[in-house]
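Here is the structure we will look at.
Removed: one protein chain of the complex. Kept in place: all other protein chains.
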Amino acid sequence: MIANLSWIFFSTLLINNFTLAMFLGLCSFFGVTTKMDTGWRLGAANTFVLVMTAVAVWVLNTFVLAQAPYLRTIAFIVVIASLVQIVEMAIKKFLPVLFRELGIYLPLITTNCAILYLALTQTTRGYGLVEGIVYALGGGLGLTLALTLMASIRERLDVADVPAMAKKMGLVLIIASCMSMAFMGFAGMGSG
Amino acid sequence: MTTEALTTAEAAEPIVPGAPPPQPLWLDFWRGIADDNPVMIQMLGLCPAMAISNQLANGLGMGAATIFVLVCSSLLISLLRSVIPTEVRLATYILIIATFVTISDLVMQAYFPLLSKTLGPFVPLIVVNCIILGRAEAFAGKVKPMRAMADAFGMGIGFTLALCTISAFRELVGSGMLLGYSIFGPNYEPWVFMIMPPGGFLTMGLMFLVMGWWSERKKAKLAGVAA
Partner (left out) sequence: MSGHQHGAPAAPTPDAGSSTARLLFTLAFFGSLAGAVLAYTYQKTLTPIRKFAGEKVEIAVKEVLGSPARLDTLFLVGDTLSRSVPAGVDKLEAVKVFIGINDKGERTGVAVEEAAPGFANEVRLMVGFDPATRALTGFKVLAQSETPGLGDKIQKDSSFVARFVGKLVTPLKGDKNQTTDPSTVQTITGATITSKAVIKVINKAVDTWKPRLDAYAKEGGQ
């Protein structure tokens, strides 16, 4: 059980990193990773929503969707959208300090494909509640890791002399490619 | 469509705030393929553009599914634009889009099972492809069905073309094949890296570099002419 959970966690965190190996949540990965602070904060917000989604999806799959698997995609997207809204309102009310730091990133999360991907894969792999939460934590922390690393590189890039043709996206994508290559080095650590 | 026909058509339509300015139908169509290409220019839908683009067949399948969803949802949203209350329009759009996505997912599973297996969760993930909701919100919800369809076809084909370019390049270099047929012969040592995840980022990066180089050159030429 523990071995299985740690495999789920580490393989999602490093080997099959949501951003660098599965290409999920690229909009925010390229869009908002210009500052370290925003990078890890967005990652934290995503992790939070991912874990909430894992719980919600487990409830849906166990009690509601068993009879109507064709409603999965619709049910998941509706639940994710409302979850993000609820989380936003809850944080605003109870943790106003955190809200000031995370606030603007929360609505962005609804359209982050990592969340819906988690909901769908959790279902097809038949994960239970605990496995789902561990999977979400691995995915979320992996996302945070990638966002933070990218943001720290781009902070340095601000002061570098970059050729004009690479200024917009070219260089950032090449960097992402190098990061993805580095993360491939983690492959194989789960078995042995 | 002549300018005169356009003005009368527009006069019949109540003026919608934020509606796109009237223009000939073919421009609505062409914009998505070239000037406003969703992947290359607007940088939307990057996730599928890299995630499933290691084979040309995947690019074609994904493109077809996206065109289907984009065209159907745009048409329906445009037809229903005066029925859907503004306050719940986004929720309704998502419902409509998710319905068409599930239909295409089920049909793919039933009749193209192998393709559906390689694309995996990326077919249902079309729901969160920003291109589709973006077109619904910016265009289809504000114009007549014909224009919405032209726009949807343009954007869909633009997306598919970008996807096919990337995936054809990756498959050719990464495995020496196209659509599963060997192109470079058995002596070609495939550059396997290109069909793995870092190759996706690299291909996309190279494309943006080429485009950056092109636009810089154009700028320099214009500056030369001005001087």
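A and B label the chains in the order they appear, each numbered from 1.
In this text, a contact is a pair of C-beta atoms (placed from the backbone, for glycine too) under 8 Å apart; a residue touches a chain by one contact, two chains touch by 3 or more.
Predicted model, so just to flag it, every value in this text is computed and none were measured.
Within the full complex, the chain left out of the display is in contact with A, B. Of the listed positions B:103, B:130, B:146 or B:164, the one in contact with the omitted chain in the full complex is B:103. The residue touching the chain not shown here, chosen from B:34, B:88, B:179 or B:222, is B:88. Considering the whole complex, the residue from B:34, B:79 or B:192 that touches the absent chain is B:192.
In the full complex, chain A makes contact with the omitted chain through residues 7, 11, 15-16, 68-71, 74, 187-188, 190-192. Residues of chain B that touch the chain left out of the display are 14, 16-17, 81-88, 91-92, 95-96, 98-99, 102-103, 106-107, 109-111, 113, 174-175, 190, 192, 195-196.
The rule is simple: only the chains that are shown with their structure count from here on.
Averaged C-alpha coordinates give centres for chain A and chain B that are 23 Å from one another. Looking at the complex, you find that chain B touches chain A at residues 43-44, 46-48, 50-51, 91, 94-95, 98-99, 101-102, 105-106, 121, 124-125, 127-130, 133, 196-202, 204-206, 208-209, 212-213, 215-216.
Across the complex, chain B is touched by residues 20-27, 30, 70-74, 77-78, 81, 110-113, 116-117, 120-121, 124, 164-174, 176-178, 180-181, 184 of chain A.
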